[in-house]
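Part of the complex only, each chain left as placed.
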Amino acid sequence: MLQIGIIGAAECSAEGAALAYEVGTLLAQQGAVLVCGGLSGVMESAARGAKEAGGSTVGILPGVEVREANPYIDIKIVTGLSHARNILVVRSSEALIAIEGGYGTLSEIAIALKLGKPVVGLNTWNVDPNIIQVKTAAEAVAKALIMIHR
Amino acid sequence: MLQIGIIGAAECSAEGAALAYEVGTLLAQQGAVLVCGGLSGVMESAARGAKEAGGSTVGILPGVEVREANPYIDIKIVTGLSHARNILVVRSSEALIAIEGGYGTLSEIAIALKLGKPVVGLNTWNVDPNIIQVKTAAEAVAKALIMIHR
Amino acid sequence: MLQIGIIGAAECSAEGAALAYEVGTLLAQQGAVLVCGGLSGVMESAARGAKEAGGSTVGILPGVEVREANPYIDIKIVTGLSHARNILVVRSSEALIAIEGGYGTLSEIAIALKLGKPVVGLNTWNVDPNIIQVKTAAEAVAKALIMIHR
């Protein structure tokens, strides 16, 4: 199964939440498994979008409690690794879609670029030409899929 | 979804493989998601049993390559953490079933006991009274489920 | 510099604390750097022994706060990895001396054996012939040093 990661902060704007929901929906419609950090904000909206479209979701959690997962996570990976779990989100995804996000998201973008994985950005850090900046959820999913199969 | 871990070595006896296959089958029939280290031996036989019974499988891989997963793993968590991924297998499971196994399996049993998780053993390390030793795959699955719901 | 690990629980008996103190002293006298988990109990007594004999100490801490280190730790490695830091204690040591200990210590012994590192035991888990059981701190340090240089 194709695993695509969504990265973004546990707090996001209404617009970010809507974009995340739509990205989750589209990934589910493409048959991709959504991988994320399992918490609230962008992660929760994306997972809700995926679940409501019949998709599967994986949350790679930073803490030691399975209950910190948002309600739309199917598979809960409990790491107890704190921010080091960010690297697992990146490694477990064939491409990453970043939506808004703060410093944690920037760390994930950086690791993804380090590992040579495609990173598509929606209203996120615009700090490197290798981040493929797009404007819509549909473009984000299309670009992520194209980059993988290239 | 209920996540149950199967722990054991990447090399195992024919008997161990048969036990693992049967445990995987029974867990799938109970609707549990099988969590394991994703490699060969006990992990592969258990995952094959689960998949052939229509279940779901998660492999928490030690290396950096998704292709190190055995062919029966649905969700591939690529950690790049080497043996530190053992702790994630334990944390991501509500109970653990150990089948045979060497020192790596012993480390997982020890962490599971440290975290107060049920550990059921089939022909495995018999080094502590809190490891619930059983003789059959059916007993192993039954004990694991009972211990969780207690 | 030669790095030797001391493993044992954050709570220990008076006898365990005395043994740990003596092991720490002897390691410092041999010029070895003491590596441990940085917390209380066996870890603190060993580190105190090393410091009072003029040695150096490293604490590989499980949490996110440098202040969780005991007062005898020189170099504080703050991991935020919880029990996964156990594996770093093992990997960063050329030999391990286990003193008493519970399940956490057992997990470290198991990882050390998995990695083929010498493990010397003082009143600890006696679950495998590859754990070299000794009775005194002097024997523990002598055995650890001999095993490394073999």
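Observations on the structure shown:
First chain written, first letter: the chains are A, B and C, and each begins at residue 1.
In this text, contacts are C-beta pairs under 8 Å (C-beta built on N, C-alpha and C of every residue); 3 or more make two chains touch, one makes a residue touch a chain.
Bear in mind the structure is a predicted one, so any value in this text is a computation, not a measurement.
Here 3 copies sit in place, and the number of copies making up the whole complex of this structure is 4.
Note that only the chains that are shown with their structure count from here on.
To fit its Cα atoms onto chain C, chain A must turn through 180 degrees, a value rounded to the nearest 5.
Rounded to whole angstrom, the centroid-to-centroid distance between chain A and chain B, based on C-alpha atoms, equals 28 Å. With each centre defined as the average position of its C-alpha atoms, the distance from chain A to chain C rounds to 40 Å.
Shared interface positions of chain A, defined as residues touching 2 or more other chains, are 64, 80-81. In the complex of the two chains, the chain A residues touching chain C come out as 64, 80-84. Taken together, the chain C residues at the contact with chain B in this complex read 81-84, 87-88, 102-104, 106-107, 110-111, 113-115, 125, 127-128. Listing the residues of chain B that touch chain A in their complex gives 1, 3, 33, 56, 58, 60, 64, 74-81, 87-88, 91-92.
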